[in-house]
Structures are given as C-alpha cells and as structure tokens.
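What follows is chain A.
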Amino acid sequence: MKDFPKVLFERLEIPNIHKISVFQEHGGYQMAKRALQMAPEEVTKIVTDSGLRGRGGAGFPTGMKWSFVPKDASKIKYLLCNGDESEPGTFKDRILMEKMPHLLLEGMIIAAHAIDCHRAYIYIRGEFTESIAALEKAIEDCHTENILGKNIFGTKFNLEIHVFKGAGAYICGEETGLISSLEGTKGWPKVKPPFPAIAGFNRLPSIVNNVETLAAVPWILKNGAQAYRKFGTEKSPGTKLFCLSGPVKNPGTYELPCGFPLKDLIFDIGGGLLDDLNLKAVIPGGASAKILTAEEALKTTLCYEGCQTMGTMLGSGGVIVIPHTQCMVDLLHVVSYFFKDESCGQCTPCREGTGWMHKIVDSILHQRGRPEDVQLLLDISENIQGGRTICALADAAAWPVESYVKKFKQEFVDHIEKKACNLYKYSASL
Partner candidate 1 sequence: MLIPRPPAYRKWLYLRGFYWGFYTTLKHFTLNLLHLRKIPTIQYPEKRRERSPRFKGKHILTKKLDGSIRCTSCYLCQTACPADCIKITASEHEDPTVEKFPISFQIDLLRCVMCGYCEEACPVDAIRMGQEYEWADFSESNYIMDIDHLASRPSLKGGVISKLPT
Partner candidate 2 sequence: MSEKNIVQFEVDGKEVQAPKGENLLKVLIDQKFKVPYYCYHPGLSVAGACRMCFVEQEGVPRPMISCNMQVQEGMKIKTESENLKNIRKWNLAFHLINHPLDCPICDQAGECGLQDFYMEHGQYNSQMQEQKVLKRKVVSIGDHVMLDSERCILCSRCVRFFDEVPKTSEMAIFNRGDRSEIGTFLDRPLKNNYTLNSVNICPVGALTSKDFRFKKRVWFLKKLNSICPGCSTGCNIEVHEDPREKQVFRMLPRYNENVNGHWMCDYGAMRYEKINPKNRILTPKLKQGHELVPTDWDNAQKYFDDAMEKVGKDLYVLITPQYTVEEFEHIYATFTQKGIQNIFHTVDEKNIKDTKVIDELLMRNDKNPNSKGLLKVSAAHGLEKQNLAAFQKELETQKIKTLVVFSPADPDSDPEFMNSLKGIEAVETKIQLGTAAQYETLDFDCILPTLSFVEKAGTFINFNDVEQKIEAGAKLVEDAKAISEILC
C-alpha cells in the first residue's frame, strides 16, 4: 500500500504518544510556543493561505472563520472544539482525541492565540468516555508543565481549556446547538443572524471548530501554508481523514490527500467488499450526504468540489459501502428514523417533516405503501430543505430521502406495487 503524506497521523504510530513527555520529545508544543511569539493576525493569515477548510462537514474555510471575530480586546471570546461526532459513519475524531490529545490541545492553543481567547471548551459526546478521560489527563499534564493555565510558556497569554461532556444529541454537533447545550439549555440551535462569530456562547464572539480542523493547525504552522497546499487539490488542499465502513475487508480510518479517488479507497485500501458481495451504492460523507450509485461512486474523487459535481457532498468523510444484498427502502427506514429521532423539534418543517417521512417509509416497508407515496416523499423532502429551518438538520434529513428515492425509485415502486422485496428479509417490526 503506497504510503501517503501524513499530517495528522504523522506521529500516530509512536508508542504512548498520548503521554506529554513522549509528545514533547517529538516536537510537541514547539509550534504553540512559536505561535505565541507571532502576532495573532499573522497566524490567521498562515491558516487562511493554507486553504484549510472545516473538516466537520460544512467545509467553511477556517482562516476566514477566524477573521470574523471582532478585534476589540474588551469582549471575552470563546474557542469551542466540536468533538460531538454523532454523524453516522464517522469515527475519526475519536482516534485523534484518544490517541493524540496533545496534538488537539496544541492546535487549540494556536487557535486561541489567533482569536485572542482565554477560555476554551471541548464539547465531547457523552458516549466517548475514553476520549474524555484521555483529554482530561492531557489537560492536567499541561497545567503541571505550565502549557495551560496562567501565562503559559512564560508569556503573558493565559488559557484555560475545559472538557464538557455531552449527553446524546446529534443536534449538539451543529454549531449553535452546541452553544445552546453549553449554555445549560437544551440543544436548540439559535436563530441566525447573529452568527456565533459575532454573538455565540453567552452572546459573546465564539469560534466553533472540528477536532480534525484544529489538529491540522500545528503541522501547517510548522511546514508553512504552501507545503500544506501541495497535498490535495486546488480548491480543497491538504489531507482529510476518511472513515471507511460497511462490508469491506479492512474498514477503518485513513488519512488521504483530498481529491483521492473513491474507487481506490474502497478497492485498494479497503480491500474490496467481503466474499462475493458487489457494490450497489456508496454514502460518501456520512448519513446526511446524498447517496451515490455504484457507477457514480467509481467516478467520484473525494474532495469538496469533486463530490459537488457528483451531486453529493464530502461532509464528514464517513464512507459507507452498501452491498447489493441491502434493500434501499430498509436502509432509508433506518436513516429516516435517525433524523426523526434526532430532530430537536424547534422548527415545524423539520420536526413534523422528518416524522412524516419516516412514517411514510415505514408504511412502504411494511407493505402499506400507496402509489402516490413516492411523489409525496419527494415533495416533503423538497419542502423542508433550502433554508426553511433554523439549522441544516432539515436539509440533512431531506437529502438522503431525496437521493434514495430518486436513484432507487424502482425499489420503492416494487415495494408498493408488488408488496414484496427479495432483499428485505428482516421481519421483526422496528
């Protein structure tokens, strides 16, 4: 297997890299020290030049996001690291947080300096108990090594980082949902504008970045923006962690340069599908990304603009391989149940629309479907997306329904007309 350029996993294989001493031996926190000498604008400029884009799912250029923060020093600013990772098919942040907590902390120190923030929080989903323990231990070590707390590295800059444990809500992965959860209320996203960079946590300027985005910052500072641009494509530079899952020989997390062809990820690195299964479809970017049929998947390149041209999105990089034995109506049943269960219920189109779509798919699956259901599903999904709601969960719920029904219409029609499906053997009602 050709080895690919490593940015995040550069020091992954070193034993006990999670310990602070080992991490510092291998050049850990040097970049944080150097960043503190530089002016914040300079750090932001380097990150902007590197073209680093948000790895959580939206792909918003990180440098630009940092530049939105107002410069007046009087206002308290917050840096929030989004470790909620509840997008189905994604398990990349977990490895970074468990195996290399210090890399994330170093990235956060640099980011905090860039936006002049002295209090940062890492929001981790409640299920990741190992990541929480690893990060809390890492923060403690940093305090003893005077890397965190008051005037770190002997400079005037002081920074506190706290871990905040979530409690099982996919919506808290959304920027303002995370902020509402941090403020002690339920994870209801906030009406935008004002955007979080202007008025976020406690109505103060706050920046929310994904774990992977922050973990890439130290490498960029060390090797410079142009070195980072060498990897990946012009519009989406750098490398990205891809989580391959489904019935493939070796599923797992791989760090690949952006623009890497999906076909090679599945068949070369992933080792192809398990015994005598062949490819039916691929979900390229987590549950909310539009599905690709096998033919489309073979032509797709894994970068922001590559997925866009194929009509889907890179999203969080969770690549799920769908074998030919999988009935698409059953799969949509699972996905629509996920969005119905996770909708926060604040806006009407999403709260009622996701519930309705799931009920329709449920009745199609259990032979109660009506011929006009297919068109109704498309109408509903079309009428909850496109800025109709406060946050993007409605769009995320509408895209799978729209793409499954459009690209595998025949299966839905068979389920309704023939009231039978050779693939769907599972009978227990769920």
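Brief remarks on what is shown
Definition applied: a residue touches a chain if its C-beta (ideal position, glycine included) is under 8 Å from a C-beta of that chain, and two chains touch if they have at least 3 such contacts; residues count from 1.
Selection rule: all candidates are chains of the complex that A comes from, given by their letters.
These numbers come from a predicted model, not from an experiment.
For chain A, the touching candidate in this complex is 2, chosen from 1 or 2. Taken together, the chain A residues at the contact with candidate 2 in this complex read 169, 186, 191, 193, 340-349, 351-356, 359-360, 363, 370, 372, 376, 379, 383-384, 386-390.
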